[in-house]
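Before I ask anything, here is the structure I am working with.
In this view, the complex is presented without one of its protein chains, the others remaining in place.
First chain written, first letter: the chains are A, B and C, and each begins at residue 1.
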Amino acid sequence: MKVGIVGSSGYSGAELVRILSRHPDVELAAVTSRQLAGQAASSVFPFLRERMEELVFTGSNVEEMAGSDIDLYFLALPHGVAYEFAPKLLEAGKDVVDLSADFRLSNPETYREFYADHPAPQLLEKAHYILPELTDAKSLKDLDLIASPGCYPTSILIPLIPLVKEGLLDLESIIINSVSGVSGAGKKLAETYLFCERNESVKAYGIPKHRHLSEIEEQLSSASGSPVVVQFTPHLVPMNRGIASTIVVDPKADAPLQEAFQVWEKYYGPKPFVSILPTGQTPDTVHVVGSNRVDMSVTEDPRTNRWIITSCIDNLLKGASGQAVQIMNLKYGFDESAGLNP
Amino acid sequence: MKVGIVGSSGYSGAELVRILSRHPDVELAAVTSRQLAGQAASSVFPFLRERMEELVFTGSNVEEMAGSDIDLYFLALPHGVAYEFAPKLLEAGKDVVDLSADFRLSNPETYREFYADHPAPQLLEKAHYILPELTDAKSLKDLDLIASPGCYPTSILIPLIPLVKEGLLDLESIIINSVSGVSGAGKKLAETYLFCERNESVKAYGIPKHRHLSEIEEQLSSASGSPVVVQFTPHLVPMNRGIASTIVVDPKADAPLQEAFQVWEKYYGPKPFVSILPTGQTPDTVHVVGSNRVDMSVTEDPRTNRWIITSCIDNLLKGASGQAVQIMNLKYGFDESAGLNP
Amino acid sequence: MKVGIVGSSGYSGAELVRILSRHPDVELAAVTSRQLAGQAASSVFPFLRERMEELVFTGSNVEEMAGSDIDLYFLALPHGVAYEFAPKLLEAGKDVVDLSADFRLSNPETYREFYADHPAPQLLEKAHYILPELTDAKSLKDLDLIASPGCYPTSILIPLIPLVKEGLLDLESIIINSVSGVSGAGKKLAETYLFCERNESVKAYGIPKHRHLSEIEEQLSSASGSPVVVQFTPHLVPMNRGIASTIVVDPKADAPLQEAFQVWEKYYGPKPFVSILPTGQTPDTVHVVGSNRVDMSVTEDPRTNRWIITSCIDNLLKGASGQAVQIMNLKYGFDESAGLNP
Partner (left out) sequence: MKVGIVGSSGYSGAELVRILSRHPDVELAAVTSRQLAGQAASSVFPFLRERMEELVFTGSNVEEMAGSDIDLYFLALPHGVAYEFAPKLLEAGKDVVDLSADFRLSNPETYREFYADHPAPQLLEKAHYILPELTDAKSLKDLDLIASPGCYPTSILIPLIPLVKEGLLDLESIIINSVSGVSGAGKKLAETYLFCERNESVKAYGIPKHRHLSEIEEQLSSASGSPVVVQFTPHLVPMNRGIASTIVVDPKADAPLQEAFQVWEKYYGPKPFVSILPTGQTPDTVHVVGSNRVDMSVTEDPRTNRWIITSCIDNLLKGASGQAVQIMNLKYGFDESAGLNP
């Protein structure tokens, strides 16, 4: 099976190249990048030297992509761009896994509120948002347009959705603080992302209405069956990769902490990429960087009767490219962990 | 006027040396350190070369300190050690500003709950906890044992106390997330503080009952007149200095955001070390590192009706040594900013 | 006395603002920046809040500068721009201290070889390159166009010039490796200076002919009286500030190491900003960051008979803005250390 990557010059694209070039079940047959077109991929990705010397960046001509013999395209593009590529690829019978926000929301109104007018709202009905741990793998087989979840949302939804679904939480009480490494901002050339601006610096941003709220709330609402509104404050910290989320919630009056662990165990027990730490331990981003894992735990504060949920992911892997490959693995019947580090 | 520093080898002690060696109104006449006794201070602090070549670390002999002609001692010692020095110094008529937790709590029960049995509970009655912006400078003149506030508490109490005092907040709703640079842990030789363990790593710790909770809650309770219990989750991030606190609160039903700014302006308007940013801006630790300032702001989330308060300090300055010097400045009638950067 | 800063939005400009706004002997009366014109300086530099609220960025209109009552302008501009401002300011009787490379070389041919055609070669004759420790302060009084030295060159010339002047070194043997924090590159918006590109990364660059070679070699040649050619390899390392230079040289056959220290002592003994560490100690950038000091030492390798000279500076202070203020202090008869940290 042949796969291609559209938008290979960003950080998520680079991770896709790294994973797919070593994946045992697929051949990485195309990498596109407007700015790198014509260059050998191995000149940009030294790990391809000696192995894939022949792979060359092509421009982003969607007609050529549609006419190729590639089965699956990953779109690693900014939001507002991915939607230009998806329709033609789908028409040509290709499968598409999109890593942008363009197909993550089911409601074009929400997209407009948080992003802009959606340029192809009809596609939102065709698209499916897939958190692989919360989806029946068999149902993926026939989906041809899949939205891979965002980075902050993955770190938040994996721990929260089961607790919400099982009715353990007071839905008005959810307060989330997240900190992210700088690669979450991509390679945007803005002064604020220069080394000397972010090094030795921490700040909250995106208050009170970061774009990822739309995705978090739509999924939590869907899980609970009623609208959920949460508080979400992201922060940038001086490291390359990793997201740590700290979520404070009020459990429903009679829910003992043990029940949270039981619910998690029920949903994630045999899952290779969710690791539940005992209460009292807190996950550390350094343990998940380079892996596709979510590490998470929950502690009760007997003084406030609140639960403090902590979770960590690598924002470029479980929060982007690793999860997209995990989706591919499940959809095509490969080993769920193929090409990915636990 | 002559001042001395007891415990000069830690990060707070080093900042005190830096500030006091350049202070226009005092002479730094003694620096003590058990481990550095006998060494020239300029061999440890290169900025003293060419200026204070004669200053030599002495051991920590409290009798000698008591017999010296030094007027004021700063104690930059771990908690559970400072109390050994204070009584003799006070008896000898010295003034003491303590940077540890030993004299910050008025209730020995609380000290026992969060630290250990207090070894000198009778001193707690003599000691005064001073947040300089919230104290009448004239009242400091006659205090001889002053507890300088802790780092996390300073970043939290400066924004919160006025709002609590003026009754703007639902006191059960206070949820605090803080991130701190690693110098907050001092020079403790533990694997977790090695460069490679903290670099590229973020994690929550001290859940659910970090020691600084005792100080935060005692002060908020005192401000409100009734017991206040808060949620507080600290995190370590890979930078040397700086604390950023993000505080989510429910305002009382009818409090408009504007009132928060009015209250802050009333309490802090003419204060040189509190800087209030307009709503929508968020403080960045990088702007306060090296200064004695608190930068803070507050934003309303119209979707949740909550306020998100953000604040930043340099944990070693406003959160420790800078604040201790600010207290000295006010107590002795020096310019409040003498020796300190705004 | 009134001073102004042309080009206040870069890192060197910001340091000048910081130093001059607190300087005891001058008034910072103008800050210019094309991109920030019209904004309050305190909105960009929070340390000006509460103190210099009235200072506003102006555009870079050289006619207005020439007509102002400002006595001295610091030019903190990229090379190839500073020369546009100097002539009109000099004509209007202003003094100019330039921090760029535009006036550092005496030979326009060298400027062309390393930069480009010099647009105002006649100014090179008027300009004076001043390393303050190696200049008689009295001679500065009448200079109206002074070039402040570059960052790498300062870390290299301070230790080398005395040894070269006194004939202690084999001039063909000088091999220099330097490492610099990223602020040396200024705020250039290029992918290579993004946080995630420089964090956790080290590389040599500018091989074999970095621009600063022109300045290093011209000064060493002038010191020795004959052309000197050196090997110079700079590297970028993931920190904000600081330069460490390691210089390997062959001493002349009979020169004992002690003589190096004697020569340094003779040139720098009473100088406030040069600190000579005993052999066996190596300077650490962390000790000079925030100060205007050079820390330096030299060790002999008995196995190779070479000397290894090590030096450290803060590239934005002794390597740029601090040194420029030191020059001003000496020229106008202020205390050499006024406004600067030792």
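Annotations
As a working rule, a contact is a pair of C-beta atoms (placed from the backbone, for glycine too) under 8 Å apart; a residue touches a chain by one contact, two chains touch by 3 or more.
Quick caveat, the model's predicted, so the values are computed rather than measured.
Annotation: of A:Gly38, A:Gly93, A:Pro302 or A:Pro342, A:Pro342 touches the absent chain (contact as defined above). The hidden chain makes contact, of the residues B:Glu54, B:Asp69, B:Glu91 or B:Glu191, with B:Glu191.
Within the complete assembly, C:Gly242 is the residue of C:Pro132, C:Gly242, C:Pro272 or C:Gly322 that touches the hidden chain. On the side of chain B, the interface with the absent chain consists of residues 11, 181-183, 187, 189-191, 193-200, 238-240, using the contact rule stated above. Think of the hidden chain as still there; on chain C it touches residues 175, 177, 179, 181, 197, 199-205, 207-209, 229-231, 233, 235, 237-242, 244, 246, 248, 280, 282-286, 289, 299-304, 306, 308, 310, 312.
Mapped onto chain A, the interface with the missing chain covers residues 22, 46-47, 49-51, 200, 272, 275, 287-288, 290-291, 293, 295, 341-342.
FYI, only the chains that are shown with their structure count from here on.
Over half of the residue numbers found at the chain A and chain C interface occur in both copies, marking it as a same-residue contact.
Chain B and chain C have Cα centroids separated by 37 Å. Look at where the CA atoms of chain A average out and do the same for chain C: the two points lie 46 Å apart. Of all residues in chain C, those that touch two or more other chains are 200.
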